[in-house]
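The other protein chains are all here in position, but one chain of the complex has been omitted.
Right, chain A next:
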Amino acid sequence: MVTKSKLKMALAGEKGVDFKKLHQKKVQRAARREKAQKDDEGKGKMTEEEWEDVPERNDSGDDEDGGAALENEEESADEDESMQFDLAGIDESDSDSSAGMNDQEQDNEDEDDEDIPISDLEDLDEEDKEDIIPHQRLTINNTTALTAALKRIALPISKLPFSEHQSITTAEPVSIPDVSDDLNRELVFYSQSLSAVQEARKLLKAEGVSFTRPTDYFAEMVKADEHMAKIKAKLIDEAASKKASAEARKQRDLKKFGKQVQVAKMQERAKETKETMEKIKALKRKRQGADTSATQEEDLFDVAIDNELSSKHNSSGGKPSRTDRMGPNKRQKRDAKFGFGGKKRFSKSGDAVSSGDLRAFSARKMKGGKTQRPGKGRRASAKR
C-alpha cells in the first residue's frame, strides 16, 4: 500500500479512504474470482478478448441499471476524477484502486480483468494479486463500458422521425479494395452519399418536409460570391490553357510536316504541268500527222500503240530516267543514306555502347597468349 505516490496518498487521505478496508475487499474479490475460475476450468482457458465478452457474473445487467440510478453520484465522482486524472499518464488500475468508489467497483473488476493477463494471475499467490501493476498493456477495448457510454448518449433514432436526425446508414458495409487508388475510392464515397440522398429524399417526401430549394430563395451560401468567382475564373483559366496547349501542339505538328507537305505539293504540281504539256505536244504532233496522211482509224490505232510503247519503255526496256531510279524525293533518300545534319564531331570516338561492345575482345589475346612470330629461318623454311 506504500506504493502509491504522495499526491495520491494525500488525496486518499482527504477522501478518507480506508486502506485496510480496501485491502479486505480486494481479498474477497480475489477469492471470488478464484472460485469462478475454478468453475470455469472445465471449459479450458480463454484468451483475454473472449474473457471480457463472457458474462462471468450475473451483475452485468445490474451494472447498467445501477448506472442510471446513481447518476448523481457518478456526476460528482466524474468531477473528482477529472481533477485527478491527467490523460497522458493515465494508469487505470492504479487510480481506480486508490479512488475505490463503491459505484465503480463493478467496472473496476472488468478493467482488472483486462489489464492483467489471466494466465499471469493464476501463477501468483493471493496476497500478490491485488498489488499487481501490469507491466505490459494490452489492447484496451472495454466493450461493456463502450456500450454503456453509447447508451447514455444515444439518440432514440428508431423513435424519432427521420427529419429530426437525417442520418442514413448503408445497408452493406462499404468496401474499398485499394485505399491509395484515389479515383475508385472517391467513386465509392460518391456512390455511398448518392444512395443515401436518394433514400433520404424518399423519406423526407413521405414526411412532407421541403427538400429542394426553390430557385427564388436566396440566402447566404457557404462559399461566398467572390470565392465562387475565383473558382469560375480558375475553371475558365484551365479550359483556356488546355485549348492553347492543343493549338500549340497542332502548330508544332504542322511545322514538322509542313516542309514535306509543301515539297510533295510542288512536285505534284510540276508533274501535272508536265503531263499537260506532253499531252499538248502529242496533240500537236498528231495534228501535223493528220494533216499529211491519216484516217480516223489509223489515228486511233496509233494512239494505242503509242500508249503501249510508252508503258513498255518505262517498265523494262531502255535506260530509265534519273527520276525513275531515285524516285521523286531523291534528296531525302540521300540524306538517309549519307547522313545530313547533326553533330559530326566525336562521332568516331568511343562511347558507353562501343566500350561495352565485347565482340572484338578475346581473353587469350588479352593474356598475351599470342603465338610468337616464328624466326627468320623458320619462316624461310616454311616458305620453301
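Quick notes on this one:
To be clear about the criterion, contacts are C-beta pairs under 8 Å (C-beta built on N, C-alpha and C of every residue); 3 or more make two chains touch, one makes a residue touch a chain; residues count from 1.
The rule we apply is simple: contacts and distances are computed from a predicted model.
According to UniProt, the chain absent from the figure is "Brix domain-containing protein", selected among "UreD-domain-containing protein", "Decaprenyl diphosphate synthase subunit 2", "Brix domain-containing protein" or "Large ribosomal subunit protein bL17m". In the complete assembly, the contact with the undisplayed chain comes from A:167, out of A:5, A:167 or A:381.
Within the set A:36, A:206, A:235 or A:380, the residue that contacts the chain not displayed is A:235.
Check A:7, A:146 or A:264 against the missing chain and you find that the one touching it is A:146.
Touching the omitted chain from chain A are residues 74-75, 78, 81-88, 90, 92, 96, 107, 111, 139-143, 145-147, 149-150, 152-156, 159-160, 163-174, 176, 179, 185-186, 188-190, 192-198, 200-201, 204-205, 209-214, 217, 219-223, 227-228, 230-231, 234-235.
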